[in-house]
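Only a part of the assembly is drawn; its chains keep their places, and the rest are absent.
Labels run A, B, C and D following the written order; every chain starts at residue 1.
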């Protein structure tokens, strides 16, 4: 695998990491149809944990099978597949070497009585399953936020020491945050910045809205005339907030919606300089052929061909 | 011990496990009258912890003796015997090699003031007692659910590393769940799916009712026309939710009831594709001869002979 | 030391234990005037921690000295002496080899604001002090019961691994239990059963009353006509609930009372099949000579000579 | 250093300790003007942590310097100097070998919102700083009392294993205790007894008043006619409650007061059989020369020369 100049420049931003971690980042960045472009597309399948199996898979029952998702990610030419322990265990051997995997090491569910997640995987699990990275969700703003940060801090240190990459899902919620504030531009940029400060190699946040949640922040956005008028401008601000583009940031696809809505959002992400997308429900809840076609179009958008 | 093709196919689903764990799963699947069939029948005796000795054993006083249960499981030709630490310790040597055992490593009791269980056994205990697996109860929905998931995650990682299998009792309760919701079809399928994602080899849930607990789930069940009209259809949905039949799922027998009710339920479990049953009170609270006869009939049902 | 047949049969019930633990159980069972009989009499001195020094020792000031109790246990020909860390440290060398000791590793006090105990000793302490066993109190029913069970589970596993025996004081209290319920027959039998399931070698409970605390239990006691009409019948039920006599159960003496009351209670314990007694305040709060005489009579009762 | 018979007899009471711990106890007992007498005088300087620097040192600004206290203890011929981590670190090298030191390993402060202390030093710190003992405060009666006991239990086991001595400050407070009850005779004797049971080599309590706090205790004090009418009688009762004089007990000096009051209290302590005093504010808040003179008089009192 010969690295492209673009990927070499990205890896150079991770200057404190050991060759093992850089190699795993390279594996993700060089894999699939977007391999080498500096853009990436990841398939996450943790909705079964978050919302239950029927809400996740009944629309496309083949998706009850873990290996369906491995195969979909391989066939679509994605960069990586991310999922909790059991699902990775159910396909890790069959698909060994076929696609980089990210072990999602904490998980919540729709019965939860707190804004928290349970640790459901470990760095040791990621190693024995041949994963390239661990993935972890933090909820900045929740009463459990400090504890979650301490959990990923400890796991990230261990992961880096054994050559794994670290992906942080940074999803503000709880505490004093309003529902609208969870995706506000100030809150999202802040969420990405905190993930960067926590040492994430790859940051996942939601596409931000124009809403500003915190009064102290609003004064600054207005005074400094930070452009947040379009989605691509907001994406650009998030990238800037992620160590001025030194960290890889991917954006989630959100709830299921029409294909055109998905594609238009991707175009704005691309124009704002996002590294890519991480799209779950909008792929596996569609029939396989339709999903493959949509993913191919998304890839073309990131290749500036659509 | 020559494995049957059916058992080999089941073991192939556990593709990430080491030979030690597969051997222990094979021991359970190949033992007893159902050995090799892919079906299994397990005797669990933790009711003494859950409800106290008199409520558990006074109806059949011979059952106060731990070795009574080992002997019953052996004589009935069951696949395995599951119990907390003290009871396994009281018979592990006498019955060494006579029947696979599952060490139940957490336990509650009828004095409990929270929806939680105490850790009462360890992986080290399971090894020194010659057990094939550890068993652990989670209460999805309770305030302590995340903590329980973290406990079994850690114990499961250790168990797998030393070649033991992992059985998860997934019993939703507490939090926002209604009493009826604890056995609702959406909640039960979700409970089985979470156990699978947590890395369980064998999942134990209760036979689900037609009730749907969560509004967001109901919309999907109705829209996607998921068949939940009969017990066998619901069992089939639970199996599908357990990685599309890639994980072994057994169903509990519930409170004591009439023999014919027990047997009819078993027939529905069989028809729905369940891997088997785990029956406690309905066996050891009957006189031994009557229990042996009922277990023999259950085995015949799973063999499609009754 | 040549073991009696009676002691050999008792030790055979601990079939999962290593020779080190069996040797320590044998030391306790073979020591003193009851040595070899399968009965045992233990002196516990933790009242200073529980109630303070004056309430414990002012009636017999010689008892302020830790070595007074070692000497009393030796001179009375008891099986073992049990006490918290500091008191064992104060006599362990002088009385090394003179009498088996049990290190009480958790303790409460009369200032306590929760139904809990502090860990005040360790397995390592027991080893360096030459003890034969550790002793631990659980309060089934209290809000802290699960935590206490987890503490003894961990300490018991360690103790067994280094050849020590494990004694559990099982004293229900707190939570939904009424004061009267703490010594109810259903609650006491349940407490003994839980201690057995937790892996105790020796179980200590209080002599139960005829009261039944839990409604679900009452139905069973009535339906199954469990005999709880006399203290000896109730003791017999507790022994049955302790793995059908497979575990050693000793009964506490309770608050100080008249000699004849003490002796009559002992007779009922003996007739019910109890393994013995653990008597503190009723011995050391009496003048030494009177205590020695009473203990001698108790021993004779257990020898069926009084 | 040739031990006196008196010190040998005291050390013999610590019969379970290893030679390292006995040597450190001997260092403390043999040092200074009271060396060898079985009496001891300790300078504690943790008031800066407890009350802040100005309240502690503004009256005598030289005392802002940590080395002032080391020098005062050396020049006054005291047995030992006790202080938290930072202050010991600031003089340990300059005064290495000049005076035994006790590392106070937990500390509170006047901002505290709970009746607890933070762990602020470790056994490892004590070793690297050349200390002879660790010191730890427990608050029997507080909601955190069990946790504090568990902390010192663990640290004491470690300290003893590496040859350090253990000093416990036993200061009842919080929970159901009245302010007056904190120094009640029943509560103080109980506090000393609990420290002894926790394995302390040296116990520090406050001089008790005639007040009795607990009703159950009052009955015993009255029935058994325990003499608590004078301070020396109460001290004698505390010594008795400390394993009948088998443990070293020192008494604190309390808030700053007139010299004559201090000296009279010392006389009562001596007459009651106390091992000595631990006096902070009453020394370092006085001018150095005045403090030295007062300390010399105290020493003479303990030598029965004043």
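By our rule, a contact is a pair of C-beta atoms (placed from the backbone, for glycine too) under 8 Å apart; a residue touches a chain by one contact, two chains touch by 3 or more.
Keep in mind the model is a prediction, meaning the values are calculated, not measured.
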Per this structure file, total copies of the shared sequence (4 shown): 5
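Simple rule for what comes next: only the chains that are shown with their structure count from here on.
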Length of the shortest touching-chain route, chain A through to chain D: 3
For chain C and chain D, chains touching each: none
Same or different residue numbers at the chain B/chain C copy interface, by half rule: different
CA centroid of chain B to CA centroid of chain D, Å: 58
Length of the line joining the C-alpha centres of chain B and chain C, rounded to whole Å: 36
Junction residues of chain B, two or more chains touched: none
Pairwise chain contacts under the document criterion: A-B, B-C, C-D
Complex contact set, residues of chain C against chain B: 13-17, 140-143, 145-147, 149-150, 153-154, 157, 161, 172, 175-177, 186, 189-190, 193-194, 196-200, 214, 216-217, 220-221, 224, 226, 237, 240-241, 243-244, 246-247
Residues of chain A defined as touching chain B within the complex: 48-49, 51-55, 58-59, 61, 64-66, 84-94, 107, 109-114, 116-122, 124-125, 128-129
